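Structure first, commentary second.
Heads up, this is only part of the complex; the chains shown haven't been moved.
Here the chain labels run A and B in written order, and each chain numbers its own residues starting at 1.
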């Protein structure tokens, strides 16, 4: 049964201007909105929640989305009322916040093998944009005019859109036969116009780019920078670091790697790490220890201490604090690209990422990549669907072959699981890009494999009729797009129009 | 203490027993998970970050201590980050895992709940802005403004390339706008304020054929309600420039709806509903006219029907988006602020139109009343302009940094704008402390 819209539960019209302290010409005449009592509100949203899948409902194996379990304790930490402060507070009065931000900058730097990190980008795509803007600023600062960003065909759509937003032309690099970057093709593609190569590793079908050192050399030799898309970092935690592979810039997807909740679409956070020479271009402000300020290039210094490892265990409190002064301060990197968010990014998300990293530690981070990879390979081994390429790391792209991957996905819904990402990447026909993550166990993977195999074995007729056990049956996408109805006002108008029509 | 999650070695969130792991490795014919990794030696890392594993109780206790290091000040701060009291039921309902731990609604058949909630959010913004299209959210007001400017660059109807914004625009907004337009053909120019709102004459001079986009805020960054929106809109229209108004949903509950003053786009900080103070985390409001529907950045939820012809919702017009259109997408945005939008809609529905208008009216009356109390003090002038105010206003004193410091010592945080100007923001969350603030001002300025 459908849940009525808020507007179907109540609709109240008021005249905001009446009795206002403001003059009439500044106020509106009418406001028509629903107002629900608390019991009604609770039932409305409880009912809506019951029509929604979540990580706590079951497997969520969306390839390249890395939907991991989001631990409860991190939510509790983020709800601390002492953390709920205004962004314009004098930094000396919010040393707790700065301590956390500084600690997270360090953690991310060492995990990525980077020298300096900004936490400002509010999502992965914003991180990409920030990273490419940094690359652009770097090239401009060095007086080199670059116009192209090279992106493998199998890359995330955000890479292409980001490069375009930053004003670059996109050079698409076809996949090699083995599913990896074709170095020869890359060599053909690079030129003095190459600002950067954007790459994710392991790539979108779970393959490690074994030639990464060579790739880095090709790009660097052409004067380009190497950008790491952090979407698949969960597969590498503790096993390889983008910085060590030759990447100059990377973004981190905290919900993918550090288990922050995705909230049905967001908020996320997309911190960006860079090597030392790019640090001066990061967005402003960043956080540093007060006594680090005098040390010349503070950025590099911070991060290399962090990378030593020792500092991370005990960076809890800044040392200057004892005397009552501030231990941490904000500073603007010298050639900063400026801002990419109105304030400091998605604070409540950053808190959770920091808490998660502290909870897991080296041991947990290493085990996360181990079990994520074990799970992907085990699941792939159970499927009746063909899985090209491999062995994989954290994800794989099965092919539905003659079947329509989207239909198979709808069929899977009736088996009580969330299906994988479908029809992407395009290098695998009718792809079902599957990433179970480390949070599923053997039984759960076997149940998931069963759903795959059962749906795959269904007839086309059965699949077209699927799903039938869900809150809604197959939803008509074409109707939605052809005749956009994007608010209850539009529904009301449509109803009015059809009533008029039938009245004539 | 151990237990499977509490103390198992490895990740506490990987549920494998040792036996299960062994059986899975066996099935794959390898001895160890490490054997599954295909990483060349020269780039391999040994896993030693130097971060110790801690149990959850320790992490919670450590971070409680960390946050306790923030000074406990009563904040009279605004300038773009506003919070009002959020009822507990919003916390409870939005924390339900079905909302919090779900992903983007790529399978509408099992995500109808969130889709409907976002459709309702869109509808509430449509009512508040008067514009027919509102998206599911941008990151914050700054990125929403920047995306609106980029929208003007994509339109054939606007031939210009100049983006006109107030010179007093908050740095975070201006800086973000600059970053975003850097890759486009747009350049940013400013118009001055007189008496803390737009200088209409200056805008008239500045707007021309080359203008692609004119942006005006109400309330402005100093809380002044902009009286000349319609006139600014007319100027923009005259030169086929996109007219964009910045506001927030609480202010919009009371103020003239932007559509009625000719706004083509409305942006702003919708986190004024539903979000507690969160160090600048926001919710980007983005609404526009029907005409620009196919150019909207970000996600849209539309009504449709399912196979049984029952009402159903779905993400729609996705061909605008990066995962389909790649470099020709309207934006690179993917993850947005959906969960914050959910909370904003909950908060709005809880308050209802009466509650929203009451809250907004309090933002006018309380600001005026506190300003009057401050103005009555020797050596204090408030507000520093002749406008109506919403939540906040500027305050003139002899030594602004000194006064701010004195207030901080007495437990209050205010904005310092320059040597002689402070800014004070009054909301339902601090209004009870307003008398104390005034008393502290009196002490400090004496």
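Heads up, the rule we're going with is that a residue touches a chain if its C-beta (ideal position, glycine included) is under 8 Å from a C-beta of that chain, and two chains touch if they have at least 3 such contacts.
Just so it is clear, the model here is predicted, and its values are computed rather than measured.
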Assembly formula [one copy per chain kind displayed, counts for the whole file]: A x2, B x2
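One rule holds in what follows: only the chains that are shown with their structure count from here on.
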Between chain B and chain A, distance of the C-alpha-averaged centres to the nearest whole Å: 18
